[in-house]
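Working notes, beginning with the structure itself.
For this view, one protein chain was removed and the others were kept in their places.
== subunit A ==
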């Protein structure tokens, strides 16, 4: 409705003490105190060791369990209290970060210290690397969402694009006996789903969300059928994709901790990080980006200035499919052979990362890493026989998205024309 800077000034005055920042600060304060109390009392006196390696050896940061749980809980509470006291706006994000990290560390101190003797350590390098590996399909998927939705087409079909990419990469890669050919095929596979999405939503004005869901089911059905009829019976012929091996970056890979965690990955890891930067710069600094955003916000305005709205949407949706297809290949051309429905909902978590990251490439990256970390933590916790079921952590992405959409972590604003077909005239 009506928007005017003047009125917004007035709001701030009228809302009085309880601004959004303060409410969140109060929440963080309570959560921090709760963490200090609860995790502190549950933690044991054993040390919680965070080793800077892949196993128990090497240098480690160690802290006494109870003490650490209480300390980090109090740090989070202090950050919350600072927010509650009403610091300037620019402090909001850093303080919120401190609060979240504090609560997480407090939780870890309890978990690690309470682990069976001999296992009360957490190998940080493994955790970081695992986080990135698990986040990879999410990063590609969320970037595909950014490309699509910034131009005004809702992309619920990320799941299908990932799956199709994984399948095409595995099949063509095996037949051609070349990982690079497989990679190209994966991009085209993702683009195929995108093409269907584009034609039906842009040309025939089918509801974008409904179409996305249909395409996900279509991808599951098609790849599942071909898998059972083709790949399973003759796996050596059709489902033994070549792999991109790890590709250590000279110099960088020798940095302690960070090197083994980040710079000894495969091509997909580097590609994902490069794409985040490229798409971010392109979106906000180039002509293509300006036009994409204008078409996602106000297509009629763009049209009246000679921007070809529909062509631009086609192009972006197809690009998105290619990015997601490559993301799917990060499974089959690096980790596993293809299996039925192997994406298993990651496409939807990517969608959540897109929203949590507020439709920006860097935001999507951070959200994807956060979700990847939750995933990795679940694996770690089950390995140390934690009392927390890993399913509990698996729901974290959805919980976080729910909070994000509810507006608790800042104003979430989708592109204004997202999901709306453009009809000329």
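The criterion applied here is as follows: a residue touches a chain if its C-beta (ideal position, glycine included) is under 8 Å from a C-beta of that chain, and two chains touch if they have at least 3 such contacts; residues count from 1.
Simple rule for what comes next: contacts and distances are computed from a predicted model.
Engineer: Missing chain's UniProt protein name, "Lactate utilization protein", "Leucine-responsive transcriptional regulator", "ABC transporter" or "Succinate--CoA ligase [ADP-forming] subunit beta"?
Structural biologist: "ABC transporter"
Engineer: Which of these touches the unseen chain: A:93, A:274 or A:301?
Structural biologist: Result: among the candidates, A:301 touches the missing chain.
Engineer: Going by the contact rule already stated, which one of A:225, A:288, A:336 or A:398 would touch the omitted chain in the full complex?
Structural biologist: A:288
Engineer: Considering the entire assembly, which residues of subunit A contact the chain that has been omitted?
Structural biologist: 1-7, 9-11, 14-15, 282, 285-291, 293-294, 297-298, 300-308, 416, 424-425
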